[in-house]
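Note that one protein chain of the assembly has been removed; the remaining protein chains are unaltered in position.
Chain lettering (A and B) follows the sequence in which the chains are written, and residue indices restart at 1 in each chain.
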Amino acid sequence: MTVSRFTLTGLSVLEGAAALPADDLLGIWELNAPQTTAFAAVAEDAVATSSPAGAVEPGLIWRAELPASRGEAKSELEARLAAARVRQAYLEAAEKRLSDLQMGLGYSAQTADAESALLAEVMALRGSAVAYGAGDAGAISLLHLYEQCEALVARFRRLVQHYARVETSVGGQPVALTIVDWSGDHSVTWQDGIGPLDMALHMDSVRLVLATRQAWLRLISVVASGALSLSVKASVPGGQFLLFPAVYRFVRDVLAELEQVQVNQEAPG
Amino acid sequence: MPDDLKAYFEGDLVFNGINAITGEYGQPPLSSEKLARLVRGAPLPQDYRDFVERQRKLADLAQVDDRLQPVTDAQSDLRVRLEEARLSELRFKAQNPTAWPTIPGAGDPADIANVGWGAIFPAEMHPNVREEIKEALQPLFDMRRERAGDLFHIYEGGSAYRSGERKGQFFERLGVGPGLADPREMPFYLLLVGTPEEIPYSFQYQLDLMRAVGRLDFGSDIEAYQDYAWSVVAAESGDIVLPRQVAFFAPTNHGDKATQLSAQVLVQPLYENLVVAAPDFDIALDHDWDVLAPFMGEGEATHDQLQRLLGGDSAQTPALLFTASHGIEFPPNHRAQLQQQGALLCQDWPGPGSDVLRNHYFAAEDVDTSADLTGMMAFFFACYGAGTPQLDQFSSQAFKVREKIAPRSFTAALPQQLLKQGALAVIGHVERAWGYSFISPQGRGENQAFITAMRTLMNGHPIGMATDSSFDMRYAELSSDLSADLEELKWNPSYLSDYELVYRWTANNDARSYIVIGDPAARLPIAEREPAPILETEVRQEVPATPVVEAVPEFVLQPAALVPVVQSDHAAIGYGLEDQFEKLKASLKSFTDQLATSLGNAAEDIITLDVRTYSTADIAAVAEALDGRREVSATLRALTRVAFDGDLQVYVPEKSDRGVDSALWSIHKAMVEEAQESRANFLATMADLAARLLDSLRIGS
Partner (left out) sequence: MAESDLRLAIEKFAKDLAAKAESFVEDISTLEVRTFTTPSAEIATLAGGELDLADPTLARQLQLRAYTKIDFDCDTTICLPVDNNDQVDRSVWDMHQTMVMQALKTRESMLKSMGTALTSALDALQRVAG
């Protein structure tokens, strides 16, 4: 039985990409994984460089490699689409929690939740008395976070720079390829002779990519506006840049926390 | 024509079903007189001699213990009692004026919300296997439960079907009354899950009288159950929309009266009827259908052609396929029997007496492994096309002998294979198809049951309804008449001509033995009924009510909650992170630059939205070409340009061959819908993002 793989290529050439986790923060796409699909093998660097004159520069390639069992493929795609919707809802929740954040209220340095960690960071940046504990460790962690954010922003830049190319293969056989440009133009190319179920699977792959793209934009929007809002509340001049990494970490922590709650709820017994 | 038809009854009658080993008819040709004698259960000594001779021949072909067993008195008694019970129900059904065998007030039987849906497991099935099958079918059960609500029921454990149980006993045990189906007692749509050994065909026939029944039997292939469940869910969730195309396949083997008859008297008139959308006295079709001229006879009804129709060429695979042919039969215990009995004999076979070669008939393993049959349905008029019972019913009737024709009852492999590859259901025949069921002794074609079944399916109704309104009703009527006829004949031998008796008997048997393989509530996933075209050039038409522009909650800046503490812009300096801070800032700027560029482009691009659908023989080559290695070569099949204000321009090629364009059209339409939705989301997200970033920059500067 073939195993499903959902990969996104074209990001590994980015500077600092190594600092980022290999998933897409939404748990849906595997980034920069070696390619195994029946589609033409594309070297990572080939994606980044410009093509010969006249040809369009290739964008990010999203690949859904699905198992030969259509039922399994369908359920896999639906599970991921559902996951994308759930993550969108988590993002909304993170945004709500950010806006609910009341500086100085209910704050305790000992509290380990995401809000406390964020406030600690804000206080530190404001020069407040609260510190990270061991200063050096905090600095290293912050350094890492800055690197991550930088890579993340570069990733988003790439996302808005390019169209998305979605490739679907079922049981190792290529089925279809769709290019979606920024404003939503769709060009879909079908392999001759494929049946309606495979067509539906590819449609779902495209939906999944668009949902992911939407979620990423939402993520940056939440982080950017969250950083801005906090910088105003905490009166940190220029804080929307300074606080960006801290807010990013907060959002990531909230996503992980909600994910954990979900896992615990689903666990038997 | 009527005289020609009458002639069919006057010579020797030949039956559908060819023995794969001998190349001869499975049931040797009989005169009407002889068949009438056998039907009456009054054979002549010569008839016995013929029967014994045939048995001797068969014995050389297969070694089966106890192949022939006399029918005991107890069995005779049981049969009589069963017959009586069945008859009372049949009479009730035949006389009942309602169109459907559901209680008055149950509502539209096409909707399981009104009449319920259930699955019946056999008590004999190992609990672990049952649990695995249930898990595999869960998506289907969930979908049915959601719609049927309280009228959804799984019969398992104490309420499972118990081995040997007759319908009356089963109902009595569960407190279900006889007569019209009351969905509150037991759902109208019932899916039997298991082999015909676990839940016998006789039970299925009985249950089918007042309910819509189907069967799933993939043995221990759990994955097949799972794939099937997903196919039905995909079809009903709207993911699959098939072009409205129906095809016919009818071999006319040389020198073979049976197939010439089925082609000329069944398939051709059926085709001619279905071409007309709304003929008098028939169910009108809700949609336009592409009714393809039958693949009939020489050069048309070939093995290769059938393979193409069954997914070998997606462009030729119709939503609904009707075939009329011989079904292949094997001596019991032959190694190929379970896998190939009921396979469809094609035009490639030279005719009676010729050897049957493997490539003359189409069996399960001939279905292209990559064929995607999702959503399709098929109707096989062929002996054993849906399955084979262990015991032959005819010998029992004629010679009071139970003849074992298979080591056990089994479901035909071909329909199972189609279902494994996405087909939603197959209507087929269990036992021998007698062929004469569609000709009356007066020489008229009697195709009404077939027409009703096909038209019901083509209108997107559940397949269980298609068989109920056609073959089940016909069975009810014929069977009721036949038993009265047989009774009368005992006293008055000239009451019926041999032709008439033979006709009624074969027609009755035929009508009884059609079963549905698959979920009886499955329906063809064809496009919803569309509004009829408006023929005037100037008409009034409702447009949507004046739209309400919905405002989004405004992003309000929170006032500073704390007393401002003026700090350096570079608070990070204290941590030695100056470089990283600058890098991040640069990175964010670079991002916003790119965003600005993309926004600029988007503002231009947004004027139109293009959706293009191409097809290609080599998609990997297209992928390579896009990477700049070669020129792209693909064929543009459809283009839709959506203007900003919603005006549409659609570019499509004229339909040129069998359905390619309609299949592509369906998916193109779905893509357009998707693109429009994605465009709307894009607009909202970008505007929101732009507004937030603008705020951010305003405050940051």
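As a convention for this text, a residue touches a chain if its C-beta (ideal position, glycine included) is under 8 Å from a C-beta of that chain, and two chains touch if they have at least 3 such contacts.
Just so it is clear, the structure is predicted and the values come from calculations on it, not from any experiment.
Among B:V356, B:A634 or B:I667, the one in contact with the hidden chain is B:A634. When the whole complex is considered, the residue among B:A336, B:I451 or B:V650 that touches the unshown chain is B:V650.
Where subunit B meets the chain that is not shown, the touching residues are 288, 527, 530-531, 533-544, 547-552, 554-555, 589, 592-593, 595-597, 599-600, 602-603, 606-607, 612, 614, 625, 631-657, 660-662, 665, 669, 672-673, 676-677, 680-681, 683-684, 686-688, 690-691, 693-695, 697-698, 700-701.
Here, only the chains that are shown with their structure count from here on.
Each chain gets a centre from the mean of its Cα atoms; for subunit A and subunit B, those two points are 42 Å apart. By the touch criterion given at the top, residues 38-40, 42, 46-47, 51-52, 55-56, 58, 69-72, 74-75, 99, 102-104, 124-128, 135, 138-139, 142-143, 146-147, 149-150, 153-154, 156-157, 160-161, 165, 167, 173-200, 203-204, 206-207, 210, 214, 217-218, 220-221, 224-225, 227-229, 231-238, 240-242, 244-245 of subunit A touch subunit B in their complex.
Across the complex, subunit B meets subunit A through its residues 139, 223, 226-231, 233-234, 239-242, 311, 313-315, 317, 370-375, 422, 555, 557-567, 569, 571-572, 574-577, 580-581, 583-585, 587-588, 590-591, 594-595, 597-598, 601-602, 605-606, 609-624, 626-629, 634, 663-664, 666-667, 670-671, 674-676, 678-679, 681-682, 685-686, 688-689, 692-693, 695-696, 699-700.
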